[in-house]
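One protein chain omitted, others in place.
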Amino acid sequence: MPKRNNNDMVISVVKSIKDKYDTSELEMIDMEKIEQTEPYNSTLPEKSLSIIKADDFSFYYGSKAGVKNISMEIYPFMVTAIIGPSGCGKSTFLRSINRINDLIPNIHVEGKLFVNNQDIYSRQINLVNLRQQVGMVFQKPNPFPKSIFDNVAYGPRLQGIKKRSVLQQTVEESLQSAALWDEVKDDLKKSALALSGGQQQRLCIARALSTRPKVLLMDEPCSALDPIATSKIEDLIETLKNDYTIVIVTHNMQQAARVSEMAAFFCLGELIEYDLTTKIFSNPSNKQTEDYVTGRFG
Amino acid sequence: MRITLDKFFTVLTGLAVMCMIAALFVILGPMIYRGLGAIFFRGTVEFRKMQLAEFEHGNIEKIKQEDIQTKQARQAVYNIIDKFRNGIDAEKLTDQAKQIDRTFGKELQLQDTERERYQELRGLSRDIRDKLIEAFSSTDIEQIKKHIDFVLRYESDERFRKTSAAQYFKLAHEFAQASEKIDFEKKDLYAGELNELEDIIVKLLGPDPNGNKPVLAQKRYGAARWDQAQKLMHELFWKEQWIEQENSKTLVRIETSRAEQFAGTELEPLFAYIKDNSKKMLNPQITFYWRYFLDDSTPGHYFGGIGPEILGTLFLTLLSMVFVIPFGVISAAYLTECSSEGPVIRVIRMCINTLAGVPSIVFGLFGMAFFVLFFIPFFGGPSQGCILAGSLTLAVLTLPVMIRSSEEAIRTVPQTYKEASLALGASKFVTFVKVTLPAALPGILTGIILSLSRVAGETAPILFTAGIAIGPVPDSIFQKTRTLSYGSWDMAVSDKLAAEVPHNQYGMVVTLVLLILCLNALAIMLRSRVFKKLKGH
Partner (left out) sequence: MDNIKSEKILKPAVVFEQPLVLTFTQDVKGFLFRYIGSFLLFLFTFTSVFAVLLIFLFVTLEAFPFLTKFGITDFLTSTAWYPEAKDGAEFGAMAIIVGSIYVTAISLVFSVPVGVLASVFLSDIISFKIRGIVKPIIEILAAIPSVAYGFFAVLILAPWLQKNLGFSSGTNALNSSLLLSIMALPTIISVAEDSISASGRELREASYALGATRFETMFKVVIPAAHSGIIAGIVLGMMRAIGETMVVWMASGNAAQIPNPWWDLSQSIRTMTASIAGEMGETAKGSDHYRALFMIGLLLLVMTLMLNLVSEYFLTRARKSLGKV
């Protein structure tokens, strides 16, 4: 990927953050400094604006590359969409952020992937803490075959919370954040599998929120849902981005345009373009991206 | 032509399947039908008496009353036989005559009879006795008449009135009466037949109530079941003979009526009486003998149930499950979750397949050589077949079944469950225990049930390690035990006594088969439910 100066992008990002939050106390975000900083510096700045940063990251299944040479930064409190044709490695990249891909035998990585300035593929990573703080919602709703309550309480219980009242509160908060509380508050004992597909997916979101993650990874969360359920999830994403950093993989370009602020276009395992969503969809700088978003290929 | 061939082929394949289904019904049908007879049957009063005496089940008062009633009905049978015996049984009659002579002598002594008179009477008595005995053993009707007439001449003699010698005349009268009806040519034949007949009657009605109690349990009671009784009555009415054909080696069976054989004798009414009063004598009632599954049995399973066998099978199978479940589940977990395919895993898999292919009798040999002769004595146990050795052998035998089914169960748990759990920050171990294992549990349970059914049916591995045909209920795992499988084999082949009670024979094997089929049905149901659940998801 050609290196180019995309300070414009960074500035707009910071502006959007500044719009949302009172950042007067922050020393860290200094507009002038940023304008002078060379993006994609090979050495990591002491304090980075990004929460996730890939640095020439490649992921291999055996000898076949899932993604290769990805370099990008993902910023906090924004929705970042990863789009691209199927098989382009967008899910692989997403799933390597919380190292859930470790389950697959014969994999290896090259390059670095930082979460909170920490290379998560170094040996000493505490996977438990990483995954607790980088939550994930999967393509198909996958609640455990347990009750609704037990599903949401699973994460907190893993952290050692046993007290019923605390659990109850966490479950309620999580379900509320996932906009499911009003629908299920009367039968928390019901099996999660009895819910509708959209409800199940929101339950999965609530479950992911229950561990208070900082980042929420969403792997095509609406691909198995009907339009109504999809729009509910999209509304939910809209509200969640105030509190969480969301990375969403989607093959639905309208959805990416609707919910995301940043968008990355992947093709054949490579990052083709990464910019503000508006820019990607209105004025992409790469021919391939243009072809894709205008529907000429993929 | 091609079309015909095609149709023929289709029919042929269908036929093959039909063959199998037919085989299943041919094998199971008659076994189950006869086996059910061990539980549902018409029990006679003898059955209830046996239950009361041997196992202390039943209402004492009721059975006593029943016993009295049936005894009344049976008395006639004994009377008829006694009467007939008088006509033919020379030995018994001779004994009676001698007995009378002896009592008469004693009587005279007690009365302090004068010496002369005493000797005269004694001489006379001896004469009468001798003549009687001669008459009893004679086969010439003229001779008999002569002797009897001689005896009866003294009947009106004052000297014998009201003494025990009067019994001579009663005996003489009875004999005269009987001998008139008897064809003396057949006297020996009758004696033999009568013995046969009495044997059958003992089997039918139980031993002579006045005689000694037989030592063997199976001889203490008559026909306990109505079907048995009917069979015996058939034997009683019809004499079975095998007759050689003139120009072939095969024997042909013919049945002759005993009533005709004894036509005209004192015994003739016996057959009609038994025919008419059999129900009164045995009082058959429809019985549901559920205690069959709990009761112990008399030796040879002649009476009683299969309680100890069921208990032994349970001991053995459950203990082997205790050994095999942890190994099976952990192995399966390791093979599915922890390992990547490599040479070591390939070797392990090959060994599991090998283990599954080892013949069960070789497991028996191994169990004897390793567990019985080496392993258990090594830890200070007794060097003999015992439940522990048997269940360990069975555990090794069923290990591959357990591993394979658990592995399959764990594999069918959707990957998404594991991912969801890991994504929430659970470690691999916690994920396995809290998510994978509960989700795989029905599948693992299916595997456990299938291994259980396999273990319960195995006979060859316990032949030398734990099985025994007769013995007490074990009170520790260091003793041998009876099991359903071992017992089925024993009753089918080795136990001659069991062959006389087919209902018990079949009852045992049917219990085993039904137990295993129930376990399998449970497994099939469980599995289809798991599949439905996974599909529905």
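Letters A and B mark the chains in the order given here, with residues in each chain numbered from 1 onward.
Throughout what follows, a residue touches a chain if its C-beta (ideal position, glycine included) is under 8 Å from a C-beta of that chain, and two chains touch if they have at least 3 such contacts.
No experiment lies behind these values; they were computed from the predicted model shown.
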Taking the complete complex into account, which shown chains does the hidden chain touch? A, B
With the missing chain put back, one of B:P400, B:G443 or B:P474 would touch it. Which one? B:P400
Which candidate, A:V109, A:I125 or A:A179, sits in contact with the chain we can't see? A:I125
The listed residue (B:L318, B:M350, B:V433 or B:I470) that touches the chain absent from the view is B:M350
Chain B residues that touch the omitted chain in the full complex: 2-3, 5-6, 8-10, 12-17, 19-21, 23-24, 27-28, 30-31, 326-327, 330-331, 333-335, 338, 347-348, 350-355, 357-366, 368-370, 373-374, 396, 399-400, 403, 429, 453, 456-460, 463-464, 485, 488-489, 492-493, 502, 505, 509, 512-513, 516-517, 520, 524
Across the whole complex, the chain not displayed is touched by chain A residues 17, 20-23, 25-26, 28, 47, 49, 51, 76-77, 115-116, 118, 120, 124-126, 129-130, 132-133, 212, 214-215, 243, 245
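The rule is simple: only the chains that are shown with their structure count from here on.
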Give every residue of chain A touching chain B within the complex, in rising order. 98, 100, 103, 105-106, 127-133, 135-136, 138, 140, 142-145, 154-155, 158-159, 193, 204, 207-208, 210-211
Per the contact definition, I'd like the list of chain B residues that touch chain A in the complex. 340-341, 414-427, 430, 434-435, 438-439, 533, 536-537
